[in-house]
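Only one structure is covered here, and it is reproduced in the block below.
With one protein chain held back, the other chains of the complex are shown just where they sit.
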Amino acid sequence: MTTATPTVPDERVAADAGGPGGSSGPLLRVSDLAVSLPTGPRRDIQAVRSVSLQVDRGERIGIVGESGSGKSVTGRAIAGLLPPNPRVRVAGSIRIDAQEMIGAPAKAWERIRSHAVGMIFQDPLTFLNPVMKIGSQVRESIHPDRRSGRNAGKDPAVLEVLELAGLTDVAALAQRFPHELSGGMRQRVLIAIAIAKRPDLIIADEPTTALDATVQRHVLATLDETVSRMDTSLILISHDLAVVASMTDRIYVMYGGRVVESGATGDVLKNPRHLYTQSLLRSVRSLTDEHTPLWSIPPELRREIDALVGRPDDKEADSDS
Amino acid sequence: MTVQTAPPVGTIAPIPAAPGRGPRKPRNPDSISRTFFRKPSVMFYGTILILMVLASLIGPLLTGDPFSTSHPRFQPPSLEFPLGTDNLGRDYLARVLNGGRVSLLVGFSVAALCVTVALIVGGLAGFYGGVLDIVLVKVSEFFQVIPGLVLALVAAALLGANITIIVIILAVTMWPGVARIVRAEAMRIAQLGYVESQRAAGFSGLRILWSDVVPNALPPVLVATTMTVARAILAESGLSFLGIGDANQPSWGALLNQAQPYIATAWWLPLFPGLCIFIVVLAINMLGDALNDALNPSIGKVK
Partner (left out) sequence: MKGVLLHYARILGSSLILLLVVITILFLLLEIAPGDPIQTLVGDVPVSEAMRAQLTQTFGLDRPVWERFAVYVGNVVTGNLGVSFGTNEPVAQLIGERVGNTLALTIPAFIISTAVGILLGSIAARTRRRWLDSALSGTAVGLFSLPNFWLGLMLIMFFSVTLGWLPTQGKAPYGQDGIELQYLILPVITMATMELAFKARVMRSSMIESLGQDFVDTAYSKGLSSQRVLWGHALPNALLPMVTVAGYSLGHMLAGSVLVETVFGWPGIGQLFIGAINRQDTLLVMGIVIVITVMVLIVNVLTDVVYGIVDPRLRARVSRSVRSTA
């Protein structure tokens, strides 16, 4: 685990010994990330055992897996948003723009989160402050230099960002409270909050799971559009293969806290190599394809996958990894 | 103690969050008892409480007559009179211990009566709903509006002041609060799946209530009961401090009342009875808190 001194984020220093990315190095490089979380008075669980991934500028990757695979925890770890419980332990390396973030002081994380990394959460109702107006909540995300006027409702920067996120009648909207909006609108507000800081990377954690199917498509389209327009990198975390398939260049499949397969999205989905990916695709296809009977991963197969992945009995707490 | 609940829109409950309350996780009763009784605070305060109760029960048999005025008056605490003597020359230790009997008796009786009534009324109201429910809510509101102490004072003044009446009056002022908790639990449990299936299987409502609803409603009710004991002891001592009480069996509060003229001259007279009230109530409150923590586990939960 390396701890480099934090660099000033305004200088986009080229990464050294970079990966196979372009000349400026990957925007994000995660190596051997491991996260352990407390689940009881004396119990811990290894939510993430060993994850390595990489995101270049403008690239879109997806992280897929079932619940419990550790994909959400990975996303949060990258944004530094794990619970502030002292029993949470993180190991490995997370380099954002060549700056090592594991072990970095809180101020460094604050700077990264206010400029470079934005996060879109799952359930827009609970993730918006119920007693604060929409406009104010969006404005907090905008850099103080780019704000104008005293009133969030009249700040053109706020209104612009709301429109970018696909909302209409934004002047009135900015004065409203979250409970007055529909689910789709609230999710767009979360998108607006994320893009308002003009980030280099957006992490979207199950951004449409809490929405109706029709609204899902619209919101995804909006996300797609805004990410393209701003040329932001995207990490899309979802258990829904269809969502990830349509929006990402590369994909990482997670199971049991590890990445079991990765590659270009189209490749992985057409020719899965890992047993788990194959099983996953098979069960998904059985859902959508009328000619195939419903199929879910049977216990014996699951045990086989567990053995492949090297997943120990969860009752023990791994002390290192 | 992180609780991951978000209030659903439109149902903002104006009832403040009780300390430690969170999403209920079904817990093994054995593990609860084990973690509960092993906690240091439980062992400490539990012991204190048991000691106080024992002292009040057995103590009076061992010490002298609390009414005998044969001793020298106004003696500060000494070896002969561990708590001194009062203005009439009575052994204060004996008086305090006897006072404990009354205070504790009233406290526990009120709680017992209160909880019994609350379980019945609250359980029926929450489970069946309807008229009984509405009546309970209205009665609850009434007792919230008129402060309990005031009502108790008026009732006691008009109806007389022996121990039985005081117990009844205090129980009457306190039961709606507990009944509300029982009702909320009953309503919650009545909606659970297995209750519905029991109904479908033909079990009578009362039987379901007795065998399933009540046992599952117990955790918060138990906590509320301990708090009720503490509040009852405080309420009774308040009443007797104001002069409402059985003159022949002075409780701690009554002793404090009688000690008022002497705070400048005989410091032990107002000190000890009040100290006893404080210790007992503190022990009960601590036990109640520990009970609450044991029954509503909420460690740093992670999403």
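The first chain written gets the first letter, and so on, giving A and B; residue counts start at 1 in each chain.
FYI, a contact is a pair of C-beta atoms (placed from the backbone, for glycine too) under 8 Å apart; a residue touches a chain by one contact, two chains touch by 3 or more.
The structure presented is a predicted model; accordingly, all values stated were derived computationally and were not measured.
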item: Displayed chains contacted by the hidden chain, counting the whole assembly; value: A, B
item: Selected from A:Leu28, A:Val55 or A:Leu181 as touching the chain missing from the view; value: A:Leu181
item: Hidden partner chain, touching residue among B:Leu61, B:Val131 or B:Val145; value: B:Val145
item: Option touching the unshown chain, where A:Val51, A:Ile193 or A:Val259 are the choices; value: A:Ile193
item: Touch list for chain B against the chain that is not drawn; value: 1-6, 9-10, 12, 14-22, 141-142, 144-151, 153-155, 157-160, 230, 234, 237-238, 241-244, 253, 256, 259-260, 263-264, 267, 270-271, 273-274, 277-278, 281-282, 284-286, 289, 301
item: Residue ranges of chain A at the interface with the undisplayed chain; value: 79, 81, 86, 106, 110-115, 118-119, 121, 123, 126-132, 137, 140-141, 166-168, 172-173, 176-177, 179-182, 184-185, 188, 190, 193-194, 197, 215, 218
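Criterion: only the chains that are shown with their structure count from here on.
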item: Distance between the centres, which are taken as Cα means, of chain B and chain A, whole angstrom; value: 50
